[in-house]
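One protein chain omitted, others in place.
Naming follows writing order (A and B), and every chain is counted from residue 1.
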């Protein structure tokens, strides 16, 4: 049986800055909450294509689709890796505040 | 396919003989490895194309008959050809040495230093990377640390000269 389609967003890294970015209506954004969500396989293909075009235009690097849940209203990635990535930083208090706290 | 050497773009003087194509009657021909026997028996001015899994020692006996050797680079990231080139030179090959494949301008200096004279690159690479890039990249680093490298001054030798 074909896997049931799950809503998806397109992510990549900004070429110049390196930050994780998500494709929104207004272009690439840092906050996944603003990302455009594909609700069908066809929509997902179109979104990814837009990502590939942006890569060819040297705006972003490595676009790919991420499955998300929409229970909270905003898209939340299903995989831990993608959740950490969407959070924009490590899961623990990091430096300098984090290091100072541990020390 | 575009040919570039240390002076810039040049004409391709070496018609490559495709599989199954007959060898020309006279003049130059660049042949594949599997046609070497046939080609050696001809009176042609010979170039030989080598795949990247070639053992340089196997080619050494034919150096006298080869005016040119082309080493295949299946991708710019496959660097076996650098060792093949340098090894052919260390073994005494004095003819023209070509790197064939999608190598990039940023590798030109390394190729020249390993003993290559020219590159034969696909149109797609040539379109993005103009001849100026090949020339400027080949001159980006003046001196290297290694010794026994073609065409480039060695820092180690420069230091010694300074102290003499």
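Here, a residue touches a chain if its C-beta (ideal position, glycine included) is under 8 Å from a C-beta of that chain, and two chains touch if they have at least 3 such contacts.
The definition used in the following text is that contacts and distances are computed from a predicted model.
Choosing from "Nitrite/sulfite reductase", "Iron-sulfur cluster-binding protein", "protein-glutamate methylesterase" or "FtsX-like permease family protein", the protein name stored in UniProt for the chain missing from the display reads "Nitrite/sulfite reductase". In the full complex, the hidden chain is touched by chain B at residues 52, 55-56, 76-80, 82-84, 86-87, 90, 104, 106-107, 109-111, 113-114, 128-130, 133, 136-137, 140-149, 155-160, 163. Mapped onto chain A, the footprint of the missing chain covers residues 13, 15-20, 55, 58, 61-62, 78-81, 84-85, 88-92, 94-96, 98-103.
The working rule: only the chains that are shown with their structure count from here on.
Our note on geometry: chain A versus chain B, Cα centroid distance of 44 Å, whole angstroms.
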